[in-house]
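Every protein chain but one is kept in place in this view of the complex.
Residue numbering begins at 1 within each chain, and the chains themselves are lettered A and B in the order written.
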Amino acid sequence: MENIAFGLIVAITLGSALMVVMTQQLLYSAIALLFTLFGVAGLYIFMWADFMAGVQIVIYIGGILVLLIFGIMLTNKISSVNISHTSLQRRVGAVITLGVLGFLIPMITNTSWLQLSSEEPAQTADSIGRLLMMEYLLPFEVASLLLLGALIGAAMLSRNTN
Amino acid sequence: MDNLQTYLYISAILFSLGLYGVITRRNGIAVLMGVELILNSANINFVAFARFGGMNFSGQVFALFVIIMAAAEAAVALAIIINVFNNLDTVNIDDARELKL
Partner (left out) sequence: MTGDMLINYALGILFFPLISFIILIFVGKRLPRQGDVVGIGTIILTLILSLAMFGSMLLSHDPGFRHEASFTWIDLGDFEIRLGFLIDNITIIMLLVVSLISTMTHIFSTKYMEGDIRYSRYYAYLGLFTFSMNGIVLANNLVSLYIFWELVGVSSYLLIGHWFEKDSAADASKKAFLTNRVGDIGFFIGLMLVFTALGTFNYAEVFEGVAKGAISGTLLTFAGIGLFMGAVGKSSQFPLHIWLPDAMEGPTPVSALMHAATMVAAGVYLSVRLFPLFTPEALLFIAYTGGFTAIFAATIAITQNDIKKVLAYSTISQLGYMILAVGTGAYVAGFFHLVTHAMFKACLFYGSGSVIHAMHHALHNLKDHDTDPQDMRNMGGFKSKMPITYWTMLVATLAISGVPLFSGFLSKDAILAGTLSFASHHPQHFLLPVFGFSAALITAFYMFRLIFMTFHNQPKLPNVYSDIHESPKPMVFPLILLSSLSVFIFYTLPYFNPLSDHGWFMELIKAKDSMVPGSPSAHDIAEGMHHSHTLTMILSILVASLGILLSWAVYIKNSVSADNWSKRLDLYYNLSLNKYYFDENYNKYLYQPFLRLANRVSYIDWDLYDKYFINGFGHITKWLSSVTGRIDYDGLDQTIVDGLGRSMGKAGSSLKEIQTGRLQNYMLFALFGVIIIIIFQSF
């Protein structure tokens, strides 16, 4: 049962990811990305990272994806039904991509990965919270500054100068 | 399923798809989607290494930072794309060829 669910999730993730980069309709790409992100969230759950799964859904799907859809809407005329987008240099891109993949797969296969056994934790948010507030306090604060900068920068860039 | 390599394979495939998207797509937003795929594949790696490295939460924290960064990146990138659209009336990045003399 678990294996079936895992296989389904992997299939959804990779299939929809393929659709994201292949489909001719931009909006379909966005919808497919939704499924990919959901799939990744499912994979997090399989990796005992329930907090990360929640964050993935809230930030990626609730935030970034909505942002992307807004971007699509703002940069295309509503009246044009087919918000199509074409691709270029497909063949060269495929070759290069397969070349990278052809390097990665043997590497993953051939490497003897260190694997430590561990128990499923009762809760993850607690530990992540401790780490953020203690060990990674400085990066955390820097991240908040980054977000502030991005906020101001995005507002600056997209503001109507006229 | 309880194997690190499974996740690494998934991540590698996701990364390749993202890379393909980034290289081939003409629409800026689609390129951005490819970037999101790459970031997600990296996140899967982080979380997977945390899961199979003795349940080390630091990996998850890093994944969290990546998500934060992705959010910021998406906001700025979209702002840039909208700016490009306002100026050039297109979001096709091969039309924005100001770099060429």
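What we mean here is this: a contact is a pair of C-beta atoms (placed from the backbone, for glycine too) under 8 Å apart; a residue touches a chain by one contact, two chains touch by 3 or more.
Note that the coordinates shown come from a computational prediction; the quantities given were computed from them, not determined experimentally.
Considering A:I45, A:I61 or A:V100, the position touching the chain not shown turns out to be A:V100 (whole complex).
For the options A:A5, A:V92 or A:I152, the residue in contact with the chain missing from this view is A:V92. Check B:L4, B:L19 or B:A79 against the missing chain and you find that the one touching it is B:L19. With the whole complex as reference, residues 19, 22-24, 31, 93-94, 96-101 of subunit B touch the missing chain. Although one chain is not drawn, its touching partners on subunit A can still be listed: residues 88-89, 92-93, 96, 99-100, 103.
In this text, only the chains that are shown with their structure count from here on.
As a whole-number value, the distance joining the C-alpha centres of subunit A and subunit B reads 6 Å.
By the touch rule above, subunit B contacts subunit A in their complex via residues 1, 4-5, 7-10, 12-21, 23-30, 32-34, 36-37, 40, 43-44, 47-48, 50-55, 57-58, 60-61, 63-65, 67-76, 78-83, 85-86, 91, 94. Those residues of subunit A lying in contact with subunit B across their complex are 2-3, 6, 10, 13-14, 17-18, 20-21, 26, 29-30, 33, 36-37, 40, 43-44, 46-49, 51-52, 55-56, 59-60, 63-64, 67-68, 70-72, 74-75, 85-90, 92-94, 96-98, 100-101, 104-105, 108-109, 113-119, 121, 124, 127-128, 131-132, 135-136, 139, 143, 146-147, 149-151, 153-158, 160.
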